[in-house]
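Supplied in structure tokens, the structure appears directly below.
Omission of a single protein chain aside, the complex is shown with its protein chains in their original locations.
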Amino acid sequence: MVAGSTLRIAWRNLWRNRRRTSLAVAAIGLSVALVLAYYSLLRAYADWVLATLTGPMLGHVQVHAPEWRKDRAMDRTIEDVASILDALRRDPEVASATVRVYAPALAALGEEGFAVIVMGVDWEAESRPGRLLAGAPTPRSRGRVLMGRALAEMMGVREGDEIALVGQGADGSLANDLVQVQGLIETPVDFVNRQGIVLEIGEAQTLFAMPDEAHEVVVHARDPDAVELLASKLAGLPNLAGTEVLDWQTLAPEMVSLIEIIEVAGVFALVLIFVAASAGVANTMLMATFERTHEFGMLLALGAAPGCIVRMILAESVALGLTGAALGGTLGLLFVAVTHETGLDFAALTGGGPTELSFAGLSWSMRFYPSLAAGDVGRTILAVLVTSLIASIWPAFRAARLEPARALRD
Amino acid sequence: MAWVSSKYAFRSVGRNLRRTALSVLGIGIGCTLALVTESINRGRDELFARMGAYSGAGHLRVVPGGWRLRRDPRLRLADGKRDLEAARSLPGVAAVTVRARAQVLLAMGTHVVPLEMVGVDPENEPRTYRFVQNLEEGRYLAPGESGAAVVGRAVAERLRAELDDDILATAVGKDGDIEAALFRIVGIVATGSEDLDASICQVTLDDLEALTGLPSVAEVAVILEDWQASESTRALLAPRVAPGDEVLTWGEIAPEFQGHMEQDKAASRFIGFLIIVIVLLGVASAQLAAVLERRREFAVLSALGMQAGHMVRLVLQEGLTLGFFGGALGFALGAPLVWHLASAGLDFREYMGSSYSFQGVVLEPILYGDFGIWMIPYVLLIAVGATLAASLYPAWFAARTDPAVALRVAQ
Partner (left out) sequence: MARARLLRAVALSASISLFSGTVESFQKPPDVEAILTHLDDLYRSKSSTSRMEIRVVSRRTTRTLRLKAWSRGEEEVLVVIEEPAREAGTATLRVGDNLWNYLPRIARTIRVPPAMMLGSWMGTDFTNDDLVKESSLHKDFVSRVERRSEDPKGWWLTLEVKPEVVGRWAKIEFLVSDDWLPIEERHFDRKGRLARTMRFDEVKTLGGRRLPARLVLTPTDAEGQSTELRYLEIDFDVPIADDTFSLSRLEQTR
């Protein structure tokens, strides 16, 4: 028989027993949909972990003066930061770039001095969602600072209090000023909460005698997966000559391990789910095919060639598998389309678990944004096809070797 | 008629062996998967608890009151001896150790490194703090030794010092005077994380007390045999410690680990749920297909006078039987797998590019599955539960069969 007509006959055969086929298609379709849903959640999870780890503090790429990370010396600064920011922002791969100043200092409410770190930041850039000060009340006037809540508790400082700051400028001069605490903050970064006093970047640069200078430039990339390339590209920029440009993986290798172990665990679970789904598909196929022994016996008795039967069964399985996969694929894509924009609340999804977590010195909010890559869908459909084919081989060959008389009696 | 249906159920299961075998196999594989997944999930919890505890937190720690908020290294326990005794007398304790800390400045010539020095009990410390086993050079502190220090690689580098060099430690003593002491580097530790390496400096507890003049110990760390007993053991210990001292669990000392574990628990619950659903789907569709093929059979039974209720019970009983055998098969297949997981563990290292150092702890990322009595009820529940749930629609369907229609329709 010609291949084309084989498929047509196969298709018609399938739908002769509408209920059985519908059920099989539904079962396969749902399994596929679940696998795709899990895939999309796995991606969402990976994206979320990455965003939470890199968003607030680390960014994707950081620039420092050489050796600064070793001793954090005040005078190891990056110069001409205004033009550096300009050059960075003009790069199409850069989503955002901002600078920071880190100055160890003494802070005192009364007479008692406490060791703190004064951070000079760009309020606007760092208050965006997912960043360090997201949700914090940013000061509107000069001489106002935000203080880490744990630090404030230790010092006995409340909102509105005036504190003295004493430190050393980048030129070694004495830097001191009085500032007012505008608000107490709980950022996703533990050391900021325990030791941090956050000041506007321009004021920090003036206070610590570092005009147009900074200790750190933080860059967020448009494509979080191409960070290493971006880092090497930016390192080649003339404005950044003489600085150290590193991607977050190099800066925080422990974060990399974390992400990797999450990914590995996720893939492992995916494999398990895949196997479960495949087993379900196989079981369905096997059951469906074996139940039709009578039917095949009839066909054989009517003179159909065994090879024909085999081909027909295989074709039916392929058609069944494809249909199921198509249904499942559509459902899965629908799921992603609906949840991609608004995201999912993890806590609600898993029926419990915290809505906010503190972890790795950061605190995380739990909203996921599922997504799927073409490869994920392709892989799943392929798996279903292969499973269907393999699952139908045994019954197919068995059917071909049937003795019509016996088969008819079944 | 009741037990007739069960006899029938049993026999019909035996009648079509292939169909039965397929169903049982399907259920069995599904149960095996569910079992393996659950074992891994539990093992993952244990992995995080282990990470948290062995990063120095211990499963439990006795700390001075107020330490939780202020983390001031100068705080001392109200009665360290009593707390230590109380900790030692607890049931299910694997190791107990004591520590004290001080803010010091290490110096070699003009190079300095400020850090928090930790005074330890050399005999018990390695059992509670994993990293001290990652000595790159030299050796760990010996009990009763004086004037020796173990430092992280980055500390040695920043001081331009090497093994057997003498470094100066300056600290603020009890009355605010500045005290100094010399230490010989006897061991250098490399954890893989430069930040952590730059913060490691351990000396014996006696040496630290001599340096700071502050008496007694600052914390008692406890490692338990069963991490899950942390809360209950804390409840036992809390009333026995000196007034003013607090007992914290590792989740409170290192909230980052607990946070990850919580989040992971939620995630693994979800995965487990997904697997069960998929298993259910597979079983359901297989059952349904089987029932559909047997319409004639049911039609005959109905025509013979079997009532709908009995028909339902019949299908359900068949389902139960299948489920039971499927569960047994699942257990038979799964138990050895889980045993292997529990003993050899899942070694993630081959799948990971970087060496595993997290939160400053170098730990083998080997996940040990959980093997326990919980497996039996778990498998049964899944197998029987899934099969029953999967058989509900087929049962209802079978009962609804109009015998006349069914018998008339050519198969």
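Letters A and B name the chains as they come in the text, with residue numbers starting at 1 for each one.
Just so it is clear, contacts are C-beta pairs under 8 Å (C-beta built on N, C-alpha and C of every residue); 3 or more make two chains touch, one makes a residue touch a chain.
Just so we're clear, the structure is a prediction, and the values are computed from it rather than from any experiment.
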item	value
Touching residue (missing chain; options B:Val172, B:Ala308 or B:Leu388)	B:Val172
Which residue of B:Ala78, B:Val112, B:Ala335 or B:Ile366 touches the chain not shown here	B:Val112
Hidden partner chain, touching residue among B:Leu17, B:Leu69, B:Ala142 or B:Leu182	B:Leu182
Residues of chain B (touch criterion as defined above) contacting the omitted chain	103-105, 107-110, 112, 114, 160-162, 165-168, 170-172, 175-178, 180-182
Residues belonging to chain A that touch the chain removed from view	75, 106, 108, 111-115, 164, 166, 168, 170-174, 176-178
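By our rule, only the chains that are shown with their structure count from here on.
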item	value
Centroid spacing, where centroids are CA-atom means, of chain A and chain B in whole angstrom	24
Residue ranges of chain A touching chain B (in the complex, touch as defined)	17, 19-20, 23-24, 26-28, 30-31, 34-35, 37-38, 41, 45, 70-71, 150, 153-154, 194, 253-254, 256-258, 260-261, 264-265, 268-269, 272-273, 275-277, 279-281, 283-284, 286-288, 290-291, 294-295, 346-347, 349-354, 357-361, 363-364, 366
Parts of chain B lying in touch with chain A, wherever the complex brings them together	18-19, 22-23, 25-26, 29-30, 33, 36-37, 40, 44, 69-71, 158, 192-193, 255-257, 259-260, 262-263, 265-271, 274-275, 277-279, 281-286, 288-290, 292-293, 346, 348, 351-360, 365, 411
